[in-house]
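Only one protein chain is missing; all other protein chains are in place.
A and B are the chain letters, set down in written order, and residue numbers restart from 1 in every chain.
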Amino acid sequence: MIVDIGIVAAKAFLVLFMVLNLAGILGWIERKGSALIQDRIGANRASIFGLAGMGLVNTLIADPLKFLTKEDFVPPQGDKFLHTLAPCMALFTALVTFAVIPFGDVLVLGERVINLQVANLNIGILYIFAIASLGVYGIVIGAWASNNKFSLLGGVRGSAQMISYEVAMGLSVIGILMIFGTLELQEIARGQGTLIRDMLPESAQFLKSTIGWLPAWGIFLQPLAFLLFFTAAVAETKRIPFDLPEGESELVAGYHVEYSGGKFLMFFAGEFAEIVTAAGLMTTLFFGGWQVPYLMRDGFHFPWGETVLLPHLGVVLLQVGAFTVKVVFFCWLQILLRWSVPRFRYDQVMRLGWKMLLPLALLNVVVTAIVIIAVQ
Amino acid sequence: MVTLNHYLVLSAVIFAIGVLGVLARRNLIVVLMSIELMLNAVNLTFIAFSRFLASMQGQVIVLFVMAVAAAEAVIGLAIIISVFRHRRSLDPQDMQLLKW
Partner (left out) sequence: MDASVIVFYVVSVLLVLTSLMVVFMRNVVHCALALVAALFLIAVLFLTLNAPMVGILQVLVYAGAIMVLFLFVIMFLNPTALEPRHRLWWGLGSLAALILAGGLAALMSNGESLADPVAANEAFGSPEMLAKSLFTDFVLPFEIASVLLLVAIVGAVVLAKREP
């Protein structure tokens, strides 16, 4: 009993540790990466004993210190309690989502089989959507409590955008849920380990010979759903090209204009944590999660017959490593996207969400249903 | 040991608090929120019975209650916005034109 609680606590600590560290490092990647893209140097002034560490000292040590030692200021007519509550809610919802994302298969320690996922809920992915819908409150309350018209405008825009893209995000995932027949994320990740030729019936010989050797990853089974989900997830996290709520050149800073110091750091860290969460979801649903192609629990089984056996610990490390690499790749992709495309206008954002993503997601569901019935 | 009676008493208390909100508050939005509180107390009763009688019907009915509550909240809020535009006030006492 105590050992069980200890194991869950260790997993939770590990996941939070990874997410928060990754969020911090993403801040550095953002600044240095954007500097590389824009052909400038980026932050390199802060240094310890002359060692500037490529901007690491600046972003990871100097900036947080600066934020944490600033004065905690609440606008005069603003609501003090709500002003402090809003960034807490934003950061909380961004971190808690990672509880159901699996980062490995199973770890067998002696007789104990540990499922490498903090919480295995039977409602799996709905938990993530529920927490995402709670994330809207951080924006709404923060905007209201600042007693500032620009802030309120940014907050209303931001929350309307978030609730619109939640719908598109949910609908785009339904295709994957239909194919794997379960809501649990660990089962979806495991289901992507089979090869496509094992999922097709005997009659589809043509398909089997052309694409049957691919592992059944979501991206091969549902390419349109991946595009829709990627767009909707980037819009949920309010990153460029959807960052009109924070509109840096239009709305001052949108809903966090009256925030400074530690509270702004919480909003900031929450936004990067949301990037990590979106990346984690994308890898789990569409890119096999922790799956390495052709790696089963005892070793590699290639489709052309060769087998390479590996010890259990090696397999686990490979899987966790693969998960980390994929998540980092998607985080990097979102940061690259930020500095490559211009910002959408607000009516374009709404039109995209309701008139383009939603009908396409519904079409995807219908086509997937037809294909599933035709294949069986 | 938490029995069915615990849950029923809890939902009765929540329902009564909702009734108090509807009767005593003079802000239309808070009245609507108290109605939502009453609906949720009823949902709790349904789920408690569904579990202790081992029947899924209670949970399905709760789904429908949630859908109806959503529809009712939407229409209620639209009415409140429309009334506010004319009367500039959210006080039920200011909307007595239909009273005899």
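Convention: a contact is a pair of C-beta atoms (placed from the backbone, for glycine too) under 8 Å apart; a residue touches a chain by one contact, two chains touch by 3 or more.
The structure displayed is predicted, hence computed values, not measured ones.
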Neighbouring displayed chains - absent chain, whole complex: A, B
Residue among A:Leu22, A:Leu116 or A:Val136 touching the omitted chain: A:Val136
Residues from chain A at the interface with the omitted partner, ascending: 79, 82, 85, 121-123, 126-127, 129-131, 133-134, 136-137, 140-141, 143-144, 152, 156, 159, 163, 183
Contacts of chain B with the absent chain, listed as residue ranges: 1-10, 12-21, 23-27, 29-30, 32-34, 36-37, 40, 43-44, 47-48, 50-54, 56-57, 59-60, 62-64, 66-75, 77-82, 84-85, 89-91
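Keep in mind that, in the parts below, only the chains that are shown with their structure count from here on.
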Interchain centroid distance [CA atoms averaged], chain A/chain B, Å: 36
